[in-house]
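Quick one: this structure, given as structure tokens, is what I'll be asking you about.
All protein chains but one are shown in place.
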Amino acid sequence: MSGGSHQGSGGGAGRGEQSMVPSAEPQKYDSYYGRPVIKAPVWKTPDVPLYLFLGGMAGGSSLLAEGAAATGRPGLERVARLAAASGAMGGTVFLVHDLGRPERFLHMLRVLKPTSALSVGTYILSAFAGASSGAAALEVTGWFPRLKRVAGLGAAATGPWLATYTAALLGNTAVPAWHEGHKELPFVFAGSGAAAAAGIGMLLAPTAEHGPAIRMALAGGTAELVASELMERNLATGHGVDLAEPYHQGRTGRVMRAAKGLTVAGHLLTLLGLKWPWLRRLAGASYVAGSVSLRFGIFEGGKASANDPKYTVVPQKARAAARGERKQSGSLA
Amino acid sequence: MTFSPTSLFGRLDDVQSDAGYAEDHPPRMGFFTDTSICIGCKACEVACKEWNMVPDDGFMLTGMSYDNSQSLNASTWRHVAFIEKPVDVPVPAGSGPSPAASGTDLGMPSVGVPQLPLIGDQEAPSGDGGIRWLMSSDVCKHCTHAGCLDNCPTGALFRTEFGTVVVQPDICNGCGYCVPSCPYGVIDVRHDDGRAWKCTMCYDRLKVGETPMCAKACPTESIQFGELTELRERADRRVEELHAQGVEVARLYGRDPEDGVGGDGAFFLLLDEPEVYGLPPDPIVTTRDLGSIWKHVGMAAGGMVALGVASFFGRRK
Partner (left out) sequence: MAEAHPVGFQWVVEAKKRGATVIHVDPRFTRTSALADIHVPIRAGSDIAFLGALVNYVLQNDAFFREYVVAYTNAANIIDDNFRDTEDLAGLFSGFDPEKGHYDPVTWRYEAPEDRSPDEQQRLEELEENETGGSEHKESHVAAQSESHGSGGAAVPWKGRRDETLQDPRCVLQILKRHFARYTPEMVHEVCGIAPDDFTKVAEALVRNSGRERTAAFCYAVGWTQHSTGAQMIRTASILQLLLGNIGRPGGGILALRGHASIQGSTDIPTLFNILPGYLPMPHANQHQSLEEWVRDDEDKAGFWGNVRSYAVSLLKAYWGEAATPENDFCFDYLPRVSGDHSSYSTIKAQIEGRSKGYFIVGENPAVGSSNGKMQRLGLANLDWLVVRDLQMIESATFWKYGPEIETGELVTEEIGTEVFFLPAASHVEKAGSFTQTQRMLQWRDKAVDPPGDARSELDFYFELGVRIREKLKGSTDEMDRPLLDLAWDYPVDEHGDVDGQAVLREINGTGSDGKALSAYTELKPDGSTSCGCWIYCGVYADEVNQARRRKPHWEQDQVAAEWGWVWPANRRILYNRASAAPDGTPWSERKRYVWWDAEKGTWTGADVPDFVPDRAPDYVPPEGAKGPAAIGGQDPFIMQTDGKGWLFAPVGLADGPMPTHYEPPESPLANALYGEQNNPTRRALTTPSNPINPSYSEAFPYVFTTYRLTEHHTAGGMSRTLPYLTELQPEPFCEVSPRLARERGLTHGDWVTIVTARTAIEARVLVTERVRSLRLGDRFVEQIGLPYHWGGNGLTTGDSPNDLVNVTMEPNVYIQDKVGTCDIQPGRRPRGPALISYVESYRRRAGITEEET
């Protein structure tokens, strides 16, 4: 039994050790009439998946905005600032709407609880929303340009956290397909957020200022694809059952494949768009759609992994068995 | 308030002090549910609902043996599970259910063609083989390391001076984060009400030195209430007693303060594997991995910044 360390090997003890039952074979397991062991999130669709998307997109946009401001790309800067602010505002609306008691949304600010990603995220979002809205307002009105930069820098400082903290939000639950993927998921979200922000830029900003957006989209989209692949591979092995399965089956499987396809299409269109600029708009839209789809896929996939007891029971039994064997063989508890 | 590595994971003997209570706090109170003497009467379910004014949960015949409450949720805080298992081989010492009994599924109504249970030996003279009927009253575990409590952003969930975990309905705004945070699938949001609800271990009754309603109502004392340390000792003795009587399958669940949630404030004596009752075989509080989680988030955020900055280097285009 690992002691009080927070640096435990995360999902699945003994990953890769021979004492684990290979997940290729269908596992025999008991359950209570096939009912879920844990409870799937009660969060609403489309509210929460859209919030995930908007947070990522807004976070990426805040970086794009500051970069554009620093390198004299006013068209891109304006688009990015507005995108960041609307993302933050829109996201906040969805979050409040998702509450069981929306009129009590301010209760989120009663405490700051470091152990709760939702609590931490509330403050990140508040700070970001304030900064990005301020920056956007000043952008639109043209007043106090230096204040605008300060606000913008504040947004850029909190933006990446806004884009990635949601991976902690999802990962710090009992949901198997999220918790066991908690190492890779932040990178998936970071990449996706960057691609989405860049996509907005490519969609709406003047083509002359596309450069950074293109680079960000290519890098972000690739990061998203690579991190997803890694996450799914790690989910599939070492747990006794394929935890990536919920992301591949049924409608969720189609959405996830669509997400990846749209991102890849975005890349293709971007590369083609180097020659034919108008294709970049299409690429931008593709990246945005891909990012939205990805969030829906992750969300639904997680819920599916919570609803089927096999994803909870089999890995836990394997883990307990491995621990028992390690104890028996005298190796480190 | 102390905050140490064991605040989130590992053995924590004084959970109330860790939560910030003064030294003279009351002893930690808990439940020991001995399912070997549960008669499935459901007095616990009714008594709980009556005292706590929990609404009824809908009228549906589930076909899950005599369990029509289905699971713990926002409007069922004590849930009696029923599992019928054919016994065609004697259950060997120390092992789990017989092979023939795996995946016991009496079938849910209107879900295709349900599986009839394995027959055992209906061709043989009656009375042999036989059947086991496991019954168990499930409840919130009031974990030492409670995922719901760690994740509640409003402070609605809090640790009481008795070491229990309680939701304050006047603060909860129904964000629902506690729901997937629970490794046992206990807490839930009441849909027409919007807030999260779960067992309070009758906090109002504890405050006046009274016993929670389920324990009070249980006729066979399957549900036992008292100081957690004393309950653990009692449970150890009971398991020994059962083993001596040849009931090798008896085991404790959630008793061990070194387990994945630091031990449960409400723990059980089971007569089969936990998953047979719908319980997780090896629950670990999700916040054990909090450090790793934020570390990777930080790395990703940093990576995103780097990516963002790097995007602006290169030819102007």
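Going in written order, the chains are labelled A and B, and every chain counts its residues from 1.
The rule is simple: contacts are C-beta pairs under 8 Å (C-beta built on N, C-alpha and C of every residue); 3 or more make two chains touch, one makes a residue touch a chain.
Owing to the predicted nature of the structure, the values given are computational and were not obtained by experimental measurement.
Colleague: Give the labels of the shown chains that the missing chain contacts, considering the complete complex.
Modeller: B
Colleague: Touching the absent chain in the whole complex: find that residue among B:R28, B:K42, B:H145 or B:R232.
Modeller: Of all options in B:R28, B:K42, B:H145 or B:R232, contact with the hidden chain holds for B:K42.
Colleague: In the complete complex, which positions of subunit B touch the hidden chain?
Modeller: Residues 37, 39-43, 45-46, 49-50, 55-61, 63, 65-66, 68-69, 84, 86, 106-110, 113-114, 116-117, 119-120, 122, 124-128, 130-135, 219-221 of subunit B touch the chain absent from view.
Going forward, only the chains that are shown with their structure count from here on.
Colleague: Quick check: in the complex, which residue numbers of subunit B touch subunit A?
Modeller: So the residues of subunit B touching subunit A come out as 5-6, 8-11, 62, 64, 70-71, 73, 81, 83, 96-97, 102-106, 108, 147, 150-156, 171-177, 179-191, 193-196, 258-259, 273, 275-283, 286-294, 296-297, 299-305, 307-312, 314-317.
Colleague: Inside the complex, what are the residues of subunit A that reach subunit B?
Modeller: Checking each residue of subunit A against subunit B gives 1, 3-8, 10-11, 28-43, 59-60, 63-64, 67, 70-71, 98-102, 104-105, 107-108, 110-111, 113, 115-119, 122, 156, 160-161, 163-165, 167-169, 171-175, 179, 182-187, 189-190, 193-194, 198, 208, 210-216, 219-220, 223, 306, 309, 312-313, 316-317, 319-320, 323.
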